[in-house]
Every structure is written in C-alpha cells, then in structure tokens.
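Just one protein chain is left out here, and the rest sit where they should.
The chains carry the letters A, B and C, assigned in the order they are written, with residues numbered from 1 in each.
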Amino acid sequence: MLADLHGDFPLLARTVRNGRSLVYLDSGATAQKPLAVLEAEDRFYREHNGAVARGAHILAEEATEAFEDARADVAELIGASTDEVVWTSGATAAINLVANGMLQASLGAGGAEAERFRLGPGDRIVVTELEHHANLIPWQQLAARTGAELAWVPVDDAGTLRYEAIESVITENTRVVAFSHASNVTGAVTDVESFVHRAREVGALTVLDGCQSVPHLPVNVAELGVDLMAFSGHKMLGPTGIGALWGRKDLLDALPPSQFGGSAIKVVTMETTTWLDAPQRFEPGTQPVAQAVGMGAAARYLMDLGMENVARHEARIAQILREGASEMPGVRLLGTVGDPGAIDVLGLAAVVVDGVHAHDVGQVLDDRGITVRVGHHCAQPLHRRLGVTGSTRASAHVYTTEDDAHAFIEALAGVREFFGVAV
Amino acid sequence: MLADLHGDFPLLARTVRNGRSLVYLDSGATAQKPLAVLEAEDRFYREHNGAVARGAHILAEEATEAFEDARADVAELIGASTDEVVWTSGATAAINLVANGMLQASLGAGGAEAERFRLGPGDRIVVTELEHHANLIPWQQLAARTGAELAWVPVDDAGTLRYEAIESVITENTRVVAFSHASNVTGAVTDVESFVHRAREVGALTVLDGCQSVPHLPVNVAELGVDLMAFSGHKMLGPTGIGALWGRKDLLDALPPSQFGGSAIKVVTMETTTWLDAPQRFEPGTQPVAQAVGMGAAARYLMDLGMENVARHEARIAQILREGASEMPGVRLLGTVGDPGAIDVLGLAAVVVDGVHAHDVGQVLDDRGITVRVGHHCAQPLHRRLGVTGSTRASAHVYTTEDDAHAFIEALAGVREFFGVAV
Amino acid sequence: MSLEAMYQQVIMDHAREGHGRGLVEIDLPHRGESHQVNTTCGDEVTLRVGVEGDTLARIAWEGQGCSISQASISVLAELLEGESLDTADETFEAFRALMQAKGEHLDEEREDLLGDATAFVGVGKYPARIKCALLGWMALQDALIQARGASSAAVEGGQA
Partner (left out) sequence: MSLEAMYQQVIMDHAREGHGRGLVEIDLPHRGESHQVNTTCGDEVTLRVGVEGDTLARIAWEGQGCSISQASISVLAELLEGESLDTADETFEAFRALMQAKGEHLDEEREDLLGDATAFVGVGKYPARIKCALLGWMALQDALIQARGASSAAVEGGQA
C-alpha cells in the first residue's frame, strides 16, 4: 500500500454535510489535485505566463519551455516520445480529434498521405459494447457521416467483453478499432493484445481510450502496440481543461487537422493553408498552457509514487470494495470481482441495490460524507445491456485508504434498511 | 484613466533580463491575471472540485453551482442570457464549433432544423482580409469541404476595411459572414452595423470574432445584432484553456454538435444519439470547470472596473502608442492613428521599422524589459497585403500605464541607431 | 438537515403507493401526453391528462425512477385530479417555489395548496435532486399545454 497521501491533497481535509469528514470515492469521474499540481499552475501564472510558441520575449520563452517540459513529462509517463503527445482540452476532445480528422480525410483533406484515414460505405468501424459515450458517439457519428458501418464487440451478462467475438467482429474491411483500456463501470482491464493482434491482421488502426488506465496503471504505449491513445488530465490528478492524444508520429503527421487557427500553420493565404507537423498541427490557437504545466506536474507526482505501486495500492482497495459488495445480500456488483492476485480490475465498484434507485443510494451515502457517482456513468448501452438504468459507483485513487473503502461498504449495508426494503 | 492596478497582478512585479522591471506590452497575445482570478481557481480546486452536471453528491453540487454562476457572470459581461453561453477551450475552438457544426449539417446531421446551416456549391462564405487565422482557416476549410465559395471584404493600403465593398462581396447567395470586432494588428474597431445590415438583407448568419473587443470595450450582443460571437478567457484576464461561444438560443439549439461525448446527450444507444439543448449539447466530456470559474471571476473583475472606464483608459494608451509611433522617422504604423476623441481603435500599435527585422526590434525591446510581440500575429494575409512579412506589436490592457506606453516609444526610437540604420 | 428530513414518511409512502400509476387510455376530448427524461440518471415518466371544461379530470402515468421522482408524481396525481386548471397552475408554481427555497418552508397559503407535497421541502437543499422532484410536474405542465391547445392530439414532447 502507498503511504497515506491525504496531506498532499488540500480538498480531502474539508468537511461536508453537518461537519462529517469527507470520504471521496468519485475519482473515476474526476480526481482531487495534489499541492504539487496546484502550485505548479499558480507559479506559472504568477511568474511565467506568456503566449507560447508565438513570442520571442522572455515570458514567451519561459512559458514555451514550461509547456514543452510538461509535454515531456506526460510523454515519459506513457513511454512515448515527446513529439507524439498532442495537448487537447480533454480525452473527449482527443478522441474527437481522431474521428473528425478521419472525417476530414474522408471528405478529401490531407492528400495521398491521408488515404489510410478515409472511410466510406463498405468500411467498418469497431468499438465495444462497454464504451464510455466519449469513445462511442464520435465513431457512431463518423459512421453516419461517411456511410461506414459501426459494429461492436459485445459483452456477456456479467459485463465482460466477449473476446471470442473479436475475430468475427473485426472483419477484413475494418479500418479502425476503438476500445477502452479499462471500463469505468465494471473496472475490468482490457486484454489489449487481443484487439491489437486482430486489428493488425486486417490492417485496422487501433485507438485506445486510456482515461481509466493512465491514472491508475503502468501504461506503456510502445508495449501495448496501439496506434493512438486518448487520456485526460483531471482524472490523473491534473487540472481540468486539459488532456492529451498520443499517436505514432507517422500517423499524426498524416492525419488532417479538424480544428483550425493560429500557430498550427506554415503558410496561410486567403485561399489555402499548409500545416505544421504534429503535434503543433493539432494545437491551433492559444494553448491551455497553465493546465499543461499542471498535467506535467501530475505526471511527475505519479511517476514519483511509481505506477506499479499505485496499481498495487488500488488493487487492494478494489478487493475491499468488490468483495464487500459482491458478498452483500440484495446488492449486485456490475462486472466480476476480479482475481485478488492479478491487476485485472480497477479500484472501483459499481453496484445496484435491489429495490432502491441509485439516486437514493447515493443520497444516503452523501449524508454520511461519502461521495459516489450515481447514474449511467456515460455508459448507457452497457447499463441497458445489464438490464439496469443506473448504478452507484465508488472509485478510488492514490489517496484512497482502506478505511475509505470500508466506510463505503458499511454505509451501503445500511441502505436497504433505510428505505424499508426487505433484507 | 484607471487607477494603477499593478498591485492586483502578481506577475507584473517580477523583474526580467538583468533585473530590469517588466513592461508587459503583449496583452493582445495573452493577458496577465489578477489575484481575483488566481484565487477563484485555486479555491475551487481546494474546496469544491467535483464533476459537474453528473453527480449528486455535495462536491458535484457545489462545483455545478460555481460553474453555472461563472456562466452567468460571463453572460452578463456581454449582455446575453446565461443559456446562450457555451464554454469552449478558447476562441479558436468556439469558431471551429460553428464551422464544424455547419460541416455536420452540410453532411446531413441535425434534421430539418439544421437546414439553415447547410452549405454546398453555389453558396458563399464571407470573411475579411484582416482576419486572424482563427477566423479565416475554419471558413476556408469549410468552403473546401462543402464546395461553397470563400469571398472576403478587402482592406485598403492602410489596412482599413473597405466598407464600400460590403454590398458587392456579401451577395444574395451568402450564407455566413464571419468578421472580427477589432483587428489584432491595426487595432481598428469594426463598424459591426454595416456588416449586420447587409447580412440580414441577404439572410446570412453573422459570426463575430470578439477576441479583441470583449476584453477591452463594452460589448453587448443584443445591441450588436450579430448571431454568434466567439471570445477567449485568457485575453480578458482569465485563465488559459477556456473561452466561450455566444449564440442566439434558437440557433444554438439547432446547430448540430461536432464534438461528441458524455453529458451532452439525452439518450444513447449503440446506433443513435439524441442531444440536449444548448449550451449542454456543445459541452461533451468533463468540462474546464476551474477555468470557467476563473473566467467568471475575470468577467466580474472587468465589470467592477466598468468596461466604459476600461475603454477610455486604453484609448489614452492607444493615443500615446499610436501618435508616438506614427510621428517617428523610419517607423511605419500599421493601420491609422485613430481619432483621439472616439474609441475607434484598441490600445495597441503594430509597427514596421525601416531596415530592421521585427525579430531584431523585439530583441532590443526585450533587452530593455519591454515584452512585445513580433511576427505576423496570426494574420499572414493582412501582413502580405500591407507588403510586410511581420511587425512589432505593443498591446495594452487595464494594467498598462502611460509610463509603459512611453517606455515603448522611447525604446523604439533607439532601435535604428542600434542596428546602424541611417536615421 | 438530516436524511430523515428529506425522506419524510409521506414521501416513502407515496413512492410505494404510486397514485395514478398505470397508463390507461383517457377518453376525453381534451387530452395531452408528455414524456420526460431526467438526463442525469435516465429516469423517465410518461404522463397523460384529460381536461373537462375547467377541470383537470384525469391523470395517469407510468414511469420509473428514484423515490423522490416517483413520490412526487404520485402526490401530484392525488392532489390535482379533479381540481380546477387554475388550482393546478397555482400548485405547480408553489411547488416550483418550494424547490427554489433551499429547504425553507413557504408561507401558509402556499403550503396549504401543496398539502402532502410540502413534504418535499427538504429536496430544495439538494440541487441535484430538484430535477427528480420536478420530473412529473414538468410532464404535467407540458401535457396540459397540449390539452388546452386547439388540437386534442397527444404529442410526444419535451425533456426534463
């Protein structure tokens, strides 16, 4: 287990609802921020704020250096080269950058180099049935606009991906396979290799949604073998308003941009524009500089803890949450408990309480100072597939203690009684 | 004149290059931040950070309230209704939101309501020759993708818009007119009414680039009569990583989204998605919450100063900068000096020094602690039209003093001598 | 504010009982129907009204959701069926005011009008739950607009 990190996270010291101490278990939605991140952002504004990559004066120089150093830190966290990391406003924006770039390519942008991104009738896009809306709707809409067909790898009744379907779903005409590294509902960590292997066989691009993996597990893009990966800052202890797209350099240099503006260009006339190479071609306009600096500091904070240690810590929390929930009468845990030895599941538990609506479950927990997420967690199709409209999710991060996890299980045990549902 | 506000802006107290005090004259690129903004963001992270519009727990409630209050503050600054303000990652993103929405519509998205956004061959898009790349390239590329034609209102040899050309350039088949409220190079404030009048005659949408007006002038969207307006947070004393699109509610509710993800949706199945109304339909994914809170605080700070006062203050700075530059031998001021009585020009001056490259001019100023911007300021076509590749721009904000402006003029006067160019 | 103050017994009872539940055909010339979704949680309600003269003669609904949303629909059905349209409007306005009151009680006159619905006073303390309590009321308002309209056709409409 990691040492107790509460001292690093100012918000965790606050009290809620009638002076109760806060048990923050909504890190799957957004994480709290360590002082290292808050101070990095604040220092940037107080000492170095200036336009990046546009000016030649001292502040512009310092700001550019801070911005690029942060990019290097984030690249290091995922085992990538610095020039393969594109700043975006979040993971959602990163995924849309890829999908909209493919739309631009499909409409003729990008010349011969963009050929591999062109879609049309007869082509297939593959996702999975457990995707977060952010990694479903962009592909669904890309399919609708280009005439390509959307197909998906289904899950079974427990919410587990049916890996045996990969071969038949990822057909020869599949051009892109988008899937998440870990589910924000079941917590299951995806066997990436199964997808990559088949995608390579048919020559499809792989786009990984790393939102729930990068903050919690050791992630190395070279080892994973995917082509592109999106992740966000706010879930990995960084600021809001920032995220990143990682991609193989040759792909990024060929993908047409879909957001246009200053600083991303070589030459602009009224009629035509030529783009810089990646990452700059995808970074038009004034950049989220302070946020990048904050995300860089978050990456350093995580690397200092060591992602192996983080993963082991959260595996222990997962065990308490998931075993506790699965053994509780009248409570259904979405997904499987996970193997206590392996890191095959995130430190989260989404549960359905028989006879009590998730909103009501959440209200009882909130009253105890325990903040969890209720609803469909932006995964409506998965919830529908599991026969529920919503669930109650407790999710952990580096600062979550065993006590936090026990508090959740204890409070959960009292919910049905409170609502007078027969136990 | 405004009182000296340096005490509110921590960065302005720092020293640069060999201990010189900083004269910050690059606010046109990005503004410095008052304590009120830094503290609002910091307080948010330390006390209220939580996912917005998704959770039901106390932090989610507080974060949502802070986020929506900030939206109301920004709306108030521009005289708009709260539900007409969409958060974006910046002005560039806001303009792309409109252009990419029109692309989606042109490809069939959005049903009958989106009819007014559809473009194709035979349709015309109008911009001006002085646009920032952020308000040129999105339209240029939209034209290229849809087969519509791009036309522009030209400028004269001084860089002034040729208003008399509006009627002939904005033809009956013009569907959208995108133009800036104030030029970031000449500083000229646009006569918006001339554009709006003609656009209405032909039934074209008007999109205003308010990047350089909202931070410096009283702006009221209802009075301006435009349909949509983009502006960014960092130029109006707010954080990086945030901006806004304002639009008439009926238009925003009909414009198809072009970025897809969670929280923007009503119902999602694997095959289809239905969207919420504006502004949420355009805000998929985790929002830049802390940045919105910071931008709201910036709006309040400006409203407390009073935008009339801000404009008057900067008009005085403009006079010093522009008269000083225009009277200097061997120096060319881009644009016109402006009328000392009227607020027809921003507090900025872009100059070309005969025989000295802008980079070298900037270097001399930087050595004196004066930070200005050198280059094409993301307006290559305008510079090309004026026969230069770049210029040196000093630009002011609320904290700029007369002394700052005089320091620029004084240092500028020494540049040609330093480089041994005959005076 | 304790949890018990929010989940008053009246609310728990209504959530269980569900007055007016069952989406029966309403055979009146002036009728309306509305389907509302609470987009934060996906909860839904379909609510039908029938109007006779100035009277809100029938209310019928089907839906699923949390105890707050279900109880509040049950309460409004029990409270307003058979009342005048004016009373329905006033009660709706009073309920909206209660939701905005951040947990404070309203004046006696409006509380009288609200009857059992005053039990929802605690919900006003929890902004995220106000939508739950209002779900049925939004459907009612929408359905009544149709019933009052020239056409008596049932139209699918709106969102929470």
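What we mean here is this: a residue touches a chain if its C-beta (ideal position, glycine included) is under 8 Å from a C-beta of that chain, and two chains touch if they have at least 3 such contacts.
On a predicted model such as this, the values are computed, not experimentally measured, just so you know.
Novice: Among the chains included here, which ones are touched by the excluded chain in the whole complex?
Specialist: Missing chain, whole complex, touching shown chains: A, B.
Novice: Specify the residue from the set A:L11, A:A31, A:A56 or A:L382 that touches the hidden chain.
Specialist: A:A56
Novice: Considering the complete complex, identify which of B:A199, B:V374 or B:A407 is in touch with the unshown chain.
Specialist: Hidden-chain contact among the options goes to B:V374.
Novice: Could you tell me which of A:T64, A:S106, A:Q140 or A:T273 touches the chain that is not displayed?
Specialist: A:T64
Novice: In the complete complex, which positions of subunit B touch the hidden chain?
Specialist: 18, 356-360, 363-364, 367, 374-376, 380, 383, 389-390, 418-420
Novice: For subunit A, enumerate the residues touching the unshown chain of the complex.
Specialist: 53-57, 60-61, 64-65, 265-267, 276-277
We adopt the following convention: only the chains that are shown with their structure count from here on.
Novice: Testing understanding: with touching defined as stated, what is the shape of the graph linking the protein chains, line, ring, star, complete or other?
Specialist: If you draw each chain as a dot and join those that touch, every dot ends up joined to every other.
Novice: Nearest whole angstrom, what separates the Cα centre of subunit B from the Cα centre of subunit C?
Specialist: It comes to 45 Å between the two C-alpha centres.
Novice: So, what's the distance in Å between the C-alpha centres of subunit C and subunit A?
Specialist: Here the centre of subunit C sits 38 Å away from the centre of subunit A.
Novice: Could you say which residues in subunit A touch two or more other chains, in rising order?
Specialist: 359, 363, 374-375, 380
Novice: Specify, in ascending order, the residues of subunit C that touch 2 or more different other chains.
Specialist: In subunit C, 40, 42, 126, 129 touch at least two other chains.
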